[in-house]
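The structure under discussion appears below in the form of C-alpha cells.
With one protein chain removed, the remaining protein chains of the complex are shown where they sit.
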Amino acid sequence: MKVIRRICFLVLLLGAGSVGLGAWVRREVKIPDVLGYETVKCDFHIHTVFSDGAVWPYVRSDEAWREGLDAFAITDHIKNRKHEADLRLDKNRSYEIARPGAEALGLTIIRGGEIASGTAAGHFNAIFLKDVRALDTEEWRDAIKAAVEQGGFVSWNHPGWKKQSPDGIPVWYAEHTELYEKGWMHGIEVVNDDEYYPLAHKWALEKKLTMLGNSDVHYPANMLYEFGEGEHRTMTLVLAKDKSKESIKEALVNRRTVVYGKNMLIGEEKYLRAIFDESVDVINPEVTIRGKEEARIQMRNKSEVDFELVLKGAEEVLKDISAPEKITLYGEGTVQLSIKGKSEEVWGKKKMRLGYEVKNLLVRPGEGLRTEVIVDVNFVAVEKGESK
Amino acid sequence: MKVIRRICFLVLLLGAGSVGLGAWVRREVKIPDVLGYETVKCDFHIHTVFSDGAVWPYVRSDEAWREGLDAFAITDHIKNRKHEADLRLDKNRSYEIARPGAEALGLTIIRGGEIASGTAAGHFNAIFLKDVRALDTEEWRDAIKAAVEQGGFVSWNHPGWKKQSPDGIPVWYAEHTELYEKGWMHGIEVVNDDEYYPLAHKWALEKKLTMLGNSDVHYPANMLYEFGEGEHRTMTLVLAKDKSKESIKEALVNRRTVVYGKNMLIGEEKYLRAIFDESVDVINPEVTIRGKEEARIQMRNKSEVDFELVLKGAEEVLKDISAPEKITLYGEGTVQLSIKGKSEEVWGKKKMRLGYEVKNLLVRPGEGLRTEVIVDVNFVAVEKGESK
Amino acid sequence: MKVIRRICFLVLLLGAGSVGLGAWVRREVKIPDVLGYETVKCDFHIHTVFSDGAVWPYVRSDEAWREGLDAFAITDHIKNRKHEADLRLDKNRSYEIARPGAEALGLTIIRGGEIASGTAAGHFNAIFLKDVRALDTEEWRDAIKAAVEQGGFVSWNHPGWKKQSPDGIPVWYAEHTELYEKGWMHGIEVVNDDEYYPLAHKWALEKKLTMLGNSDVHYPANMLYEFGEGEHRTMTLVLAKDKSKESIKEALVNRRTVVYGKNMLIGEEKYLRAIFDESVDVINPEVTIRGKEEARIQMRNKSEVDFELVLKGAEEVLKDISAPEKITLYGEGTVQLSIKGKSEEVWGKKKMRLGYEVKNLLVRPGEGLRTEVIVDVNFVAVEKGESK
Partner (left out) sequence: MKVIRRICFLVLLLGAGSVGLGAWVRREVKIPDVLGYETVKCDFHIHTVFSDGAVWPYVRSDEAWREGLDAFAITDHIKNRKHEADLRLDKNRSYEIARPGAEALGLTIIRGGEIASGTAAGHFNAIFLKDVRALDTEEWRDAIKAAVEQGGFVSWNHPGWKKQSPDGIPVWYAEHTELYEKGWMHGIEVVNDDEYYPLAHKWALEKKLTMLGNSDVHYPANMLYEFGEGEHRTMTLVLAKDKSKESIKEALVNRRTVVYGKNMLIGEEKYLRAIFDESVDVINPEVTIRGKEEARIQMRNKSEVDFELVLKGAEEVLKDISAPEKITLYGEGTVQLSIKGKSEEVWGKKKMRLGYEVKNLLVRPGEGLRTEVIVDVNFVAVEKGESK
C-alpha cells in the first residue's frame, strides 16, 4: 500500500474556530502489545511556529494520525521568540490549536513546553502541564519547579546535542545532579531524531530515568524521513493500560518505555524480550537432517522492525550443526535459515538451542538482547558418503 | 519493508539431485481466515520450460513462497512441444523438479497438466493428477477422461481467451455441455492473469462451477507485475480446513473459493461478506453531531485489498445526515469518513445504517457486495445559527 | 533514487533574521527546453500561515527547491483573517520571510496575493506586486485596480471551484466580462490542484487568456501527493528567455505557457508539439517485415510524463500493416511497439506514417495532440505460407 494518498480535503468545524484537516490514510506502527499492556506509540517532543518550528499546530495532529502515533506532546520552546515579529507568543496556543483536530482523530494530546537552562546543562522538556505560561520565568530552575508543581514530567533533552557537546558525547553537569536529587528530572532522551546517545542510555539504566525517544521535529515531518519506505519516525513506545493521558503518565513514571529510533529498540530487557517474542515465530520448529545435509527453518517477523541477529554462544550446538552467522528477520516478512549436519553418524532427536544476539534491540549500550532459536532436530544417520 | 531482498544464496541438497533455491523474504498475502477455515492462497495454473514457459520448474517454488502462496500447481501443456529440440518432454518432470524445493519451503505442490481441445472449446486444466503422461492421448476427450479417472479436478481455462474469442467474450460450446453433463468439468477460470470474464462468472454461479483465478504465468513472475507495489499475483483463495492437498481438493469440490484478481475479490456472497467483515473495523462507532456540524468516523482495513465503496440505498439515513458518496478503504490503512448533520433541531440518539456497495467485491457480474456502516449518532440540537 | 533524503540540517543566517532551511535533494522536473526558450517550472498559487495555509513561509522555498520548481509566488488571501488571533496579518510578510531562503537556493520568488470578490465571480490572483497591502481595499474591484497599477498579472483562480459551482462547471459572470474588457484579467487557472476545467481551457483559447496550472497548496506539499512516485505537483511551464522574474512575466503576458497537471500537458498546439518532439525518439526508424511477420519499433521518452497514444487516422497505412491501438510511452523509459505485415506479397520500401493522438497532451478540451510515428518499412515478400 502506498501510505500517502489523498482522498479529499475536508474541513472540520469545531467549537470556537475552524480547523482545516486533511483526510488521508493512517498507517499503524506494527509493534505488538505485550505483557498485558497496550504498546502506545508516542512522540513527546514536537515544535510548531509558536517557537522555532515551521508548521501551524494542527498539522502536528494530522501527521501524528497518519504516521501511526497514538499520543503526542507539543513542546514549543518557552523562551524562543523567533517569530515574535509576526506572532503573539502565547505558549499555550500550540496545544490549544492542535487539540480539536487531535481529539477528532482519537489521539491523545499532551500539553508541554521546552525549557532552556541557558547553561551547558541544556534543554528540558516538561509535559502533562496545565498552563505553559507559568513556566515563563526569569530563572530556568523556577520554570522546572513550576512544571513539577503542575504535576509535570520533566526530561533532559538531546543530552549529546552538538551545540553543547561538539563531540556528541553527553556531559552530566552539576545542574543535572541538582535536578535529579530534587526529583525534578524523571526522564532522558536516549534517542533524539537520528542521534542515539549511549551514555544517556547508560545513565537511564543506572539512575532509573525513563528512557525516551522523540522526533524533536521542527519541519513538516515527511520532509525529514521517507515514511513507509524503510524509515520511521523516532518515538517512545509506552507500555500503558490504555491510550489515555493518565495511563501514559503512569507508565512513564514507572519507566515502562521502549525507545524506537534508527531501526533500533532500546529499553529494559524484559520489555524488549516481550516485544521480540511476540513478534517472531519459528514456523517449522521440527526438522530432519540426514547426515551432513541441510534443513531449512522459517522464521516470521510480524513486527515492522528488521531484527538483526548474530550467532552467539551456541558452542555446544555447533558441534552437531552449522548455523548462519547472521540473520536479518525482515519486518513483516518470513525468512529461511539453513542449518546443516556435521556428521554422517549422528542420529536421534535433539533439542538444539541456537543462541543469537539481536544487535538492534539494545538492553545496554553495545549489547543486544540475547535470544534462542529452538529447533527439534531429528538426525538421521546415512551410509558413509551417501549425503552430499 | 522492501520485499525483494537477498540474504544469501543457499544450495539445498535433497535426495536424488541438487536443487538451487534462493533464500529471500516471503511476504504474506494479507487476507484473513474466515468461517473457521484457513484462507489458503493458491495458483493452479503455472507453466515452465517443460511446455512454453521460460523458467526451470524449481523457480516456481521459490516464487510461490516469496509471493505468499501456500499451494500451487504446475500445469504444463501436455501437447506443447515448443522446446522439444532441446528438452526431453516428460510432462511429469516439472512437478518432480519443483517438488523438493516446494516441500522444503512448506508449500503444497499439486501435479497437473493443461489439455488443449484443439477446438474452439479451448483449454482445460486437470490438477491432483497421479501421472500426467496418461493424459497424452490422441483424442483430447480421452485426456480429460484419464484425468477424471485419476481423481483429477478439471477446469475450463481462460474462457474468453483472445485466440478463441477475439472480442474477449466467452462462448459456451457443445463440448462444454458435453463435459459438464458428464461431470467432467468442475471449475472455470473467472480471472486469468489480468483478464476477468463476466460471463464465466455468471456461468459459475448458475452451473455451480468452482470459480478460479490463476496467473497462467509463463515468464519469471516478477517480470509481470510489481509485487508489493500495489500489484498482486492473480490467485484463488481456497477456504479449506488446512493447507494440505486433500483439504484444498475438498474445498475446490465444494466450491469454497474466492478469486483474487485485478484488485477484486470475486465469489459467493457469504464468503465475500466474511472476508470483508473480518477485514474492516469501525474504530469509533459512536459519535456526536451538534446541529449541522461534522463527525469523523475512522475505518480500518486489516487486509491488503483496497476496498472501493459507493453509497447505496441509505435514503432513510440521508434525511438526517450527509455521508460520503465514495470511500476507499485502503489496504492495511485507516481512513476517515465525514458525516454531517442536516438540521439544527434534530436531537437524541439514533442508530444510522449507511448502506454501501463494495464495488470490487463482486457477488455477481457488475454487482458488488452490499454492506452497512453502522454508527450510533448522538444528535445535539443547537441554537439557531450557532453551528457553522 | 530516493528523492527525500536528509543530509543534515543546516541553519542559514541571513540579514535581519535567521532562517532555518533544510538541505535535501532536489529532483528536476524532466520536461525539456523547447523553441529556444527555457521551460521554467513555476507554481503561482501557494498559501502560508499568513492566510489559511499551514506552514511558515520559508517552508515553501524549500519545497519549491526540492520539487524542481524554478520560480514560485506566495499568494496569501488578502482578506483572510483565520489566524488573526495569533498572527499580525501583514500580507507582505509571507513573501519577505520566504525570500532569503528562495534566493539562497537560486529560486525566483514572486510577490503576490489572492483577492476574493465576495461574489460568485470567485477569487483572483495578482502576482508581480510591489506592495500587497495596497490591495487590502474595501471594494474588491479596487484591489484588482491596485494590482494592475502595480504592474500586476491578474488571473481567475479555480473557475470551477466547488464552493461556487457545486457541479464543478465554471460560469462566466458579468464581473469576468467587466475585468476582461478592462484588460484586468490576464490569465485563468485551467488546472487547480487536482481539478481540470475544460470550459476554462476553452475560454483561455478563445479569449487569449494565459493558461495556468497551480497547486493552491495550503498544507505541507508532500502530505498531498507522492512526489517521485508517479505523482507530481501541479505547475505552469513557462517558456521564457531565462528564469528571471522579468522573463517569466514577459512569457506570461505573451501566453507562452503549458499547464502540467494530473499527468496532462495542456497548452497551445505548437508548444505541446515542441515538447513531445523534443522528448520522444524512434530508436530504429527503419525495419524489415517479411510477409505477415512482425517488426519491433522502439520509442524512447526522455521526459518524465507518461504519454498516452491512441491510433488515429492511419487508414492508408493500415492496409499494409497492423499497428498497436494504444501505446503508453512511459516517462524516462523506452517501449516497444509491434507492427505486422498483412500480406505475403507486398514488397519494397515504404514510408509508413502512423497517425496517433496523444490523449494527455490537450490542444483543446477533449482533443489530444496529433502526431505521427514515421517508419521506413522494407517489405520482403515470402513464399506462400512460409511466414507464421
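Chains here go by letter, A, B and C, matching the order in which they are written, and residues are numbered from 1 within each.
Please note the rule applied: a residue touches a chain if its C-beta (ideal position, glycine included) is under 8 Å from a C-beta of that chain, and two chains touch if they have at least 3 such contacts.
Bear in mind the structure is a predicted one, so any value in this text is a computation, not a measurement.
One chain is not depicted; across the entire complex it touches B, C.
Only one of B:82, B:202, B:243 or B:262 touches the absent chain when the whole complex is considered: B:82. The residue touching the chain not shown here, chosen from C:178, C:194 or C:306, is C:306.
For the chain missing from the display, the contacting residue among C:194, C:250 or C:293 is C:293, taking the whole complex into account.
Taking the complete complex into account, residues 1-3, 5, 7, 10, 12-14, 18, 23-28, 104-106, 230, 283-284, 293-294, 296, 298, 300, 304, 306, 327-328, 330-338, 387-388 of subunit C touch the chain not shown. What subunit B contributes to its contact with the hidden chain is residues 2, 4-6, 17-18, 20, 22, 24, 49-50, 52-56, 58-59, 62-63, 66, 82-83, 85-88, 90, 93, 97, 194, 218-220, 222-226, 229.
As a convention for this text, only the chains that are shown with their structure count from here on.
Think of each touching pair as a link: the shortest run of links from subunit B to subunit C has 2 of them. Subunit A and subunit C have Cα centroids separated by 41 Å. Separation between the centroids of subunit A and subunit B, computed from CA atoms only, is 37 Å. For subunit A, residues that reach two or more other chains under the stated contact definition are 2, 5, 18, 24.
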